[in-house]
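Removed: one protein chain of the complex. Kept in place: all other protein chains.
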Amino acid sequence: MKKTLSEIAAFLGGDVSGDGGIVIERIRGIEEAGEGDMTFLANPKYRKNLETTGASAILVARDTTCEGKNLLLVDDPYRALGRLLALFYPEEEETAGIGEQVSIDAGADVSPEAVVYPGVHICRGARVEARAVLYPGVFIGRDAVIGEGSILYPHVTVYRRCLIGKRVILHAGVVVGSDGFGFAVPGRENQKIPQVGYVQIDDDVEIGANTTIDRGTLGRTWIQQGVKIDNLVQIAHNVVVGERSVIVAQVGISGSTQLGQGVIIGGQAGLVGHIRLGDHVMVAARSGIHKDIPPNQIVAGAPHKPHREWLKLEAALSKLPEMRETVAALQRRIAALEEKK
Amino acid sequence: MKKTLSEIAAFLGGDVSGDGGIVIERIRGIEEAGEGDMTFLANPKYRKNLETTGASAILVARDTTCEGKNLLLVDDPYRALGRLLALFYPEEEETAGIGEQVSIDAGADVSPEAVVYPGVHICRGARVEARAVLYPGVFIGRDAVIGEGSILYPHVTVYRRCLIGKRVILHAGVVVGSDGFGFAVPGRENQKIPQVGYVQIDDDVEIGANTTIDRGTLGRTWIQQGVKIDNLVQIAHNVVVGERSVIVAQVGISGSTQLGQGVIIGGQAGLVGHIRLGDHVMVAARSGIHKDIPPNQIVAGAPHKPHREWLKLEAALSKLPEMRETVAALQRRIAALEEKK
Partner (left out) sequence: MKKTLSEIAAFLGGDVSGDGGIVIERIRGIEEAGEGDMTFLANPKYRKNLETTGASAILVARDTTCEGKNLLLVDDPYRALGRLLALFYPEEEETAGIGEQVSIDAGADVSPEAVVYPGVHICRGARVEARAVLYPGVFIGRDAVIGEGSILYPHVTVYRRCLIGKRVILHAGVVVGSDGFGFAVPGRENQKIPQVGYVQIDDDVEIGANTTIDRGTLGRTWIQQGVKIDNLVQIAHNVVVGERSVIVAQVGISGSTQLGQGVIIGGQAGLVGHIRLGDHVMVAARSGIHKDIPPNQIVAGAPHKPHREWLKLEAALSKLPEMRETVAALQRRIAALEEKK
């Protein structure tokens, strides 16, 4: 694809500073970009590369200036990058149809407009809607539903009765609907609590590779509209993840915990069970969350605390060895004072 | 299924407080339950829902009272719930037989009473016993054994020579018998140590989705009878997990570490290699375990300490910024006293 910088500016609703007639053929990173390439500056850490990049043009925030460079000024360069990549690198069209070596039980309902690769297995009672794409090795359990336009990459497993909405993306190895971890008298009897619920994933959700989402013990585990979950995340039985929440890699959320809308959980954090996080809570990476958090709070640490308190604690901690010496010195000085009496 | 509350009481060995003739058709959560539903109260956190639930009856602990509600009093409501769910929602029977598009090498021994779905691969020398269920995409390596009645969900991989006992449940994506992580002169030569051992999983074990269990370097990695392991857990080479131990999601156990019987490890904890945890040790979630622990201890923190010491440390930590100010004030007061001399 070839576009002039001015054409791209019109597409993105941005303004050109420099030569609007220059032709862009590719999008590349700021260090690799050369002639014919557009690059972007979204993270201030890479500001120093702006002067030295060989790119023909750079997508930047509105307040940016750089002598002698062709800039495309937009409100949010990262957001604009997303739109630009979708323009330059459109998804390849998949050919609808059911491949060979596919195993579909009698009583499954697969749209002729779906794309079903070889090696897929669809159980009885399941429904696969139009334009859904099932890559090789996908397993759809009994009475499960895969909504319109959803993409299931290789080896995704959807257990019986789980419901996947429209335009959902499940990356390779995702497991939806495995049994929740419920055993009575643990460590002694380990009597299994049958997990008879299901998982409901609403529209426009994306879930990263090898992430696991357990079915409800009773009722549902619920991933609401627009949620984005990274790789290797564990979501336990009966968890609710509110609309548009974002969960980074290797997070673990224990049973029956509920997240509000737009919650953001940093990587490797862990949440105990049976708690509620309010809307737009932000949890720092590696935090350990042990109780409810009201809306709009930023928390960090394990056990977690408000972010400001955590900063104070970390500052005090870094001075702890020094403080230990101070206290020892104070003991000596007091002893000296006491002796003089 | 329909049962009166009295019939259920007889089945569970419990006592009715209220109308024993009421008919129960389903089991549901305490917030969703309505007419015809039985629910349960196992976690005191949900005590407030007892008055407001619309359920026809509630399974509760023996000391519970609630005016105007039909209660079923039992010793352990969670345990009773497990038995009740098994009664109301029995497992669907699988039809024995070997599906199409199954690939079984010559010299593999598969019971005609086993259930083998399409897309399964069984290597030479392997044995699959009666009533074992192999879902699509299961891989059984050379000379591996799958015992009677075990269920392997989609895409489980059992590497060569690994032994799976009877009534074992392996959830989707579990890997049994991958190479242990052994490299000589790490970071310089990374010379691979061949991993020539195996994994032995005893009867009645259940392992969660996408958990990985490495084969022994020499000899076995051993998961003993009745152990329950959650999702995304890492068990390294030559680890021994003692009978009926319980390991929560995302735990990592390093090479050659041994757990006694009935050990419980909370989520996201990590254990170094070559240590022993005694019987019935309990490890709090997110702990870092760096040395042996005697039987029956409860530990927490990273590095771990006895739970009481950990509580004291956490209490002191939460006061640290305050203490820092106290020490600064003490310094000023001592300086003032010293000046007066």
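Each chain carries a letter (A and B) given by its place in the written order, and its residues are counted from 1.
To be clear about the criterion, contacts are C-beta pairs under 8 Å (C-beta built on N, C-alpha and C of every residue); 3 or more make two chains touch, one makes a residue touch a chain.
The shown structure was predicted, so the numbers you read here are calculated from the model rather than taken from an experiment.
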Chain not shown: contacting residue from B:20, B:99, B:252 or B:321: B:252
From A:22, A:130 or A:330, residue that would touch the chain that is not displayed: A:330
Listed residues B:39, B:56 or B:212, member touching the removed chain: B:212
Candidate in contact with the missing chain, chosen from A:36, A:136, A:273 or A:295: A:136
Touch residues of subunit B, complete complex, unshown partner: 101, 103, 119, 121, 137, 139, 142, 155, 157, 159, 173, 175, 178-179, 181-194, 196, 210, 212, 214, 218-219, 232, 234, 236, 238, 250, 252, 254, 268, 270, 272, 274, 288, 302-303, 305, 309, 312-313, 315-317, 319-320, 323, 326-327, 330, 333-334, 337, 340
For subunit A, residues in touch with the removed chain: 27-29, 32, 43, 45, 76, 78-79, 81-83, 85-86, 88-89, 92, 99-101, 117-119, 135-137, 153-155, 169, 171-173, 206, 208-210, 226, 228, 230-232, 244-246, 248-250, 262-264, 267-268, 280, 282, 285-286, 314, 317-318, 320-321, 323-324, 327, 330-331, 334, 337-338, 341
